[in-house]
Each structure stands twice: as C-alpha cells, then as structure tokens.
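With one protein chain held back, the other chains of the complex are shown just where they sit.
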Amino acid sequence: MLLNPSAAPPPTEPEVLETLGGIVARFDRRRALLVPILQAVQAQCAYLPPETMPLVGRHLGIAASEVYGVASFYNQFRFFPPGRHPIRICLGTACHVKAGDIILENFERKLGIQEGQTTADREFSLERVACVGCCALAPVAIVGETVHGHMQPSKVEGLLLQIQIAREKAQREAAAASPQAEDPSDD
Amino acid sequence: MTEAPSIRTLDRLRAAAQAACRARRPEGQPVVRVGLATCGIAAGALDTAEAFRKAIAEAGIDARVETTGCRGHCYAEPLVVIDHPASGFPPILYPEVTPGKAGMLTRFFLGEGDPRFEHMLGATVANELIPSVLEFGRFNREQRLVMDRCGRLDPQSIDDYLADGGYGALARVLAGSPQAVVAAVGAAGLRGRGGAGFPTGRKWELAAAGSAPLRYVVCNADEGDPGAYMDRTLIESNPHQLLEGLAICAYAVGACQAIIYVRAEYPLAVKTLESAIAAAEARGLLGPEVLGTAFAIQVSLFQGSGAFVCGEETALLRSVAGFRGTPTHRPPYPAQKGLGGHPTVIDNVKTLATIPVIVERGAEAFRAVGTPDSPGTAIFSVVGDVVHPGLVEIPMGVTLRELIFDICGGVPGKKRFKAVQIGGPSGGCLPADLLDTPVDFDALSEAGAMMGSGGLVVMDEHTCMVDVARYFLEFTRNESCGKCTFCRLGTCHMLAILERICRGQGRMEDLERLERLARDVRDGSLCGLGRTAPNPVLTTLRYFRDEYEAHVVDQRCPGLSCRPLTAFYIDLEKCARGCDACVGCCPVDAVFTTRTRKKGIDQSLCVKCGECMVACPPEYDAVRRISPAHLAPVIERPPAAEAKT
Partner (left out) sequence: MIEIRVDGQPIAVCPGANLLEACLAAGIYIPHLCHLPGLPAAASCRLCFVALGDRPDPVPACTVAVQPGLEVLTDTPAVRRLQRSALELLLSAHTIDCRRCPANRRCALQRIARFLKVPLKRPDLPPLDPPGGPPGTGGELVVDPSHCVLCGRCVRTCRRLHGHSRLTFAGRGQRTVVTDWVETGPAIRCTDCGACIEVCPVGAIRLAPGANDPES
C-alpha cells in the first residue's frame, strides 16, 4: 500500500508527540520565529505531524490554520513521514538537459512509487528538487545526505541494491548481537 | 598623524592571525590542499582528503592536509593542489584525484619528489619547470576580483582571511564617514548582481536618507535559479568576504541589524556561515563595538524554506516576518519601507562580496574593469553541454562566444552548439547567431535574455527548444506563489499548450495563443517572477519558431528529444548479432532478439530512456533515434515462446 499524500497522514507516534512540546517551548513567542520553529520540528521529526499546527499556533497566538497556511507554502515542509532513505532527484536546468527526468522515472519504476510518495515499508521516499547546486555533476541524485553525481539509468539499480545490502547487513548484525530480540512471527 | 582606532585594532588582529597561520604551517612543510565545497564533496573529495591523510600517516611523511573552498573548476573535481617546496617544483594542480590517485601521489610526489606529470593539470603559477595552468583559456581569460580568494583560503579559518588582508576594507571604512562609502559605491557604478541590475549606490542612498530609528540590511542568498550556484560557492569558499561587505553596507546605511537569508537546501553554506559569524564576533569584527569603534552590527541567519519566489525582495521580507512568501506591490520599495516598516537594504551575495573589493581598490580601478554601463566582473555558472563547466568570473562585456568556446572549451564531442540559456527561469535562450552579444545587463536584456543570477546553460543540437521552454514554464508554474491571477493561471495555460506541442498534439493557432498569453502574463503580473516567467517562451518563439512549427506540423522534434515524437531503432546493417548489451540493459524488456540473432525494439514497450544507445558498443554504434516516430523501421518480435528458447 502506498502512502498517498491525498490521504490522511498516519497516526503520530507517541514519542514524537512528546518531543514536539519541548521543541516549541525553546522558542520565544514571536511571529517572526514561525518558520524557524517549523524547521526545528521537521529537523527532529523529519516531517510536521498534524499536531504541530495547533501547538505552534497556541504558542504564537495565531490560528492553527494559519500555521498550516505558512507551512504548506514552502517546499521544505512535509506533512508525511519520509522513508528511512529519502531519495531526491535534482531536476535543475543542467540536470534536465542531461536527462534527469529519466533518472527519476527509473527510480519510480524500480521502487514502484511515484514522486512524492513513500514505499509501503517506509524504506524509501522519492522527491524531486529544483536544484541542489551541483550542476557540473549533472544529473544528480541525493540519497539521504549523500550527493551522487553523473547518474545514469543503469546506476539506479546498483544504488538501491547497495542500500539494501547495507540494511540487511545491519539487520544480521543486530540479530547476531541479540538473538532473543528476533520476532518469531516475522517469517 | 595617529591612525584611526579601527585600523590600529585591525593591525593587531592581523598580526595575531599571521602568527597563528605561521604556527599552523611550518615553513617548508609540504601541503596538500583539497577543495571541499558541496560540489567537491559530491565528487568524492572527502574520501580523497581522508586517503591523503591515511597515506601520509602510513608512509610517515612530514606533510599536512588542508581543506579549502571551491576554485570553480567543477569539471575537474575533486581538485587538489600539492605544494612541495623541497621538491623544487611550484605548487601543482591535480584534477579528478580519486582516493587511489591520492595514495599514488603521496608515495611518488610527497615521498620521492616525482610529481607524476601525466596526472597533473599544471602548475598554479608561471615557472620554468613545468607548464602552468595559466596557459589555458579557462584560467588566463578569467579576471577574479570577487572570487580571488575562493579555493585559496580555508573557509573555516578567519585567520587565513585576516592574514590575507581581509577586513582591511571594513577598518578603512570605519575610519571615515558612512556618506563616503555610499558615495564610493555610487561612483564605482556597481549594479546589483541579483539579476535586475539596479544601481547599488542609489539603493543605499535611498535607505540612508531620512531619520529612521531602525534600519536593516538583508543579504539575499536565496539562490533558487536552477542551474546557478555561485552564491553557494562564494559562501562556502570565502564567507568572511560576504560578512565584511555586509558590515560595510550596514555602516554605510546606518543599520545595526543584518539578516542573511540563505536556502535551507544549502546545509554546508549554512554551517560555514554560522561558524564564520561566530568567529568574526569573537574577534570583534561583528557584534557591538566593531574594531573598537562605536559601530555595532548584529548578524543573524534565516534559513529560507524552499520557495523560488522568496528571491523577490518583497516576498523575502514577508517570509522573514513569518508569513507566506507572497510579494507585495512596489512602491513602497523595501529601501524606504521594508522589514517592520523600516528602511531595508536587500543585496545579493555577489553584490555584497564585491563591496570590499571596491573599497580596497577604489571606485576608479573598479570602473576600469567591464563596460561603462556595467562596470566590474560577472560570475557565471556555465553548465550543460560544455567541456569545462564550472564557475567563471569575467569582466563584463566579454562576448558569449569567448565565454563558451574560448574559456569553457565549447560543446563536447562532435555536436553542434544550438543555444545558450541565460538567467534561469527569468531569462531567455539565445541562438548561435547572437553569440557575439557581450555579457552585460543591457545587452542581454535587449536580446530578450537577462543577466539573472548568472546561470548559463549551454545546449547542443540534441536539445529541444520547445522542451526547454516547457521545462522552465513547469518550474515557474510550480514556484508561482499563487497570489496574482496572471502568474497563477497564465503559467498553467501556457504550460498546458507547451505540453500539448511536445506531445505532437499542438495546432498552429496554439502558437498565437501562447504568444498572446505570454505577453499578457509579462505585462500583467504583480512581481518580477511573473513578469519574467514568459521570457523562455518568448525568446524560443522568437529565435526557434521553426522548431515549434516542426512539432506542430510534422510531429517532428528536431532536437530528437521529445519522447512522444521520437523512436529508437536498431540499425540491422550495423548490429553485431552476438552482442547482447542492448537486451540486457533495457529496463522494460523492449529490446528483443530476432530470428537472425539481430536485435529489434518493441515500440509499444519502449520508454525511450536511451540506455540501449549508451550500452551499444561504439564499434557497432547500431542504435538510432529518429523523429517523427513513425519513421522507425518496424521489426516483428518473434512469438514469446520461441524467443525464450
């Protein structure tokens, strides 16, 4: 099942909710701090849980709808939890000229999702960005925080495979470290 | 005559900085300098630096690794300079230094004094032993006024900047009157580097006039043009020059608060600025009592959250105040009534970084560079289909031909140059016969393009100009703030028409409608984003109308780029039977083997990604792309059962 942005976001995990209040309380009650507060929440939670809007609104004395109005204006803010490995494809001019859209399409095909969506297992999410300023390396894909330059359609599969292998390795190591923690219902 | 307190204080700071630099850099010790800006890191420079450190430690060589900013030679990243005085060679520039190469260079050059000529780009200075990079157009045709220190200094070290003469302009300015600075900037004829080219001196005059109790200075580092990244490089490579310019500007207009509005998409730039501001405050170069004078300046960072329209100054101010970044009608201009109703000067990174240069060298010397109406230099990020992409700083007035062909090496391969896109989504596409246009504010506007923020994308014959217009329109449609009717809806309709044409479903009357809409959006929109959004359409219609007509009349894409209008096929004369490269690489299994063991492409499955064309070995070169799509020869796919055997 895909996490489609037109559907309601999934329920916020309790521990995320707990941290929200702490983040907001760090800031003065000034309207000019609205965007920095939202940025701090997203830095912590990776997205803006729906509870953010009334919480921040109360802090600053404005309507929750107004907080949502500002947040939804800017590309940076997400209202859905991204995948553990957010993949961003640059579609700046240089990347477009060097066929960045084909790279995006290849990711869409390999992951089985459209841009703006997250895979059902929450491993990957796919986004397009307007330009990351690495134009001389076009076309560019950003996986997590790592910029991959000179992308080719054939490199896509390898990149995903690499992540998967790293993940499986980590899982194996975690399982080896604590064998009793393994969930028997998982297979 | 005793010297002004600001200059005395700076002399003391500089002496301390020079001592600190000497302590860090033992005389004669070999040094490896690795460029570590975002582009270098993306190319793997972190691994390279680490490999040098490891190799040096393992070999027990007395040498150090330093990090610098970006030199602008992005085609050669990771770029490394090795200065090994004892070897007798001058400092040498090495391109594309992988971790493997790093180990090799450590062993041979640092260890044995053999600089490995075959791997070098050249010496960084003219000398008698080895060729210098200064013999290449990419190096000797540039004139670096603003980027002079980029790639030479460690951006993390304020000592480097101070020891190199940095903050001298600020000290000099603080010894004189604010009016003198405004006058000097006015006399230099500096025009805003943000795009529109408004005279900076006049803007400052406007803001300094009257008796406002509070004034602000805002540095606009919301570099949103896709394809431009010089602001990011300037910040990442030499943040203190920007801070110095910012402080001078604040002193000139009487502001005591400054905000740097930087894109959150530039994490390294944000980090570099944060530490630079802290370092400058610690030395008394920012904050209260700057350089021991009564002048105080508080600098804060604001991270823009990703909205291209926030590069527009009224929208930027709304965003800083915590609102949706929608532009407001001008006048009043921010210089008269800006943040919180107070006079606010908003200048681009490049403009502010130019200020210390003007103060140091004087208005006359600055005017001597460039053209009478656009003095100074311009920084372009030249990208796209060009041999040596990267950042280039040239005097205004150099022609596009010199810039693209003599300096950046022209179009790679045997392809022909088709067009150059200047100024991003607000700019336009200029054809080959306008290559002799000089780059300055007025000449470019006249040709229908725009200086913009200096993004320059070179396009070869395999670029479709209708698709380029469509691309930019899609960008402005997505980035339109939605406030005014023309920009919100006009860009949607224009994009719909362009998409239709790119699919081969356009009609001739679409072209007239497109042109009419483009003019209305240009004349009717509220802000600069909307007013310039039609430029890519208007210029491509003006210079490449034949391509539009080919799409509409013949369903043919002359650039072989629009996917619905093109098809791939395999030239059976050239196909080598045995090789399966194209079959293996196809992501959708559209390539198949015929009864004669040659290959064919199933047009109903093909997604036109072009992988097979890349995969086909150059000695066969059998994959062709053709437009209109129906011209591709049809090859029957053998029945599935048979194909599997």
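The letters A and B name the chains in turn, as written, and every chain counts its residues from 1.
The rule is short, and it goes like this: contacts are C-beta pairs under 8 Å (C-beta built on N, C-alpha and C of every residue); 3 or more make two chains touch, one makes a residue touch a chain.
Keep in mind the model is a prediction, meaning the values are calculated, not measured.
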Options A:Phe73, A:Phe107 or A:Phe124, residue touching the unrepresented chain: A:Phe73
Of B:Lys483, B:Lys598 or B:Arg637, the residue in touch with the unshown chain: B:Lys483
Contacting the left-out chain in the complete assembly, out of B:Ala250, B:Leu511, B:Leu526 or B:Ala632: B:Leu526
Sole contact to the chain not displayed, among B:Met104, B:Ala321 or B:Ala496: B:Ala496
On chain B, residues whose C-beta touches the chain left out of the figure: 307, 324, 328-329, 477-486, 488-493, 496, 509, 513, 516-517, 520, 523-526
Hidden partner chain, residues of chain A it touches: 5-9, 50-51, 53-54, 57-58, 61-66, 68-69, 72-73, 79
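As a working rule, only the chains that are shown with their structure count from here on.
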Complex contacts: residues of chain B adjacent to chain A: 38-39, 41-43, 74-75, 77, 223-229, 232-233, 264-267, 302-303, 305-308, 319-325, 381, 383-385, 389-390, 421, 424, 455, 457, 459, 463, 468, 471-472, 475, 478-479, 481, 585, 587-588, 607, 609-611, 614-615
Complex interface listing, chain A residues touching chain B: 30-36, 38-39, 69-70, 73-77, 91-99, 102, 105-106, 109, 129-138, 140, 145, 147-149, 152-154
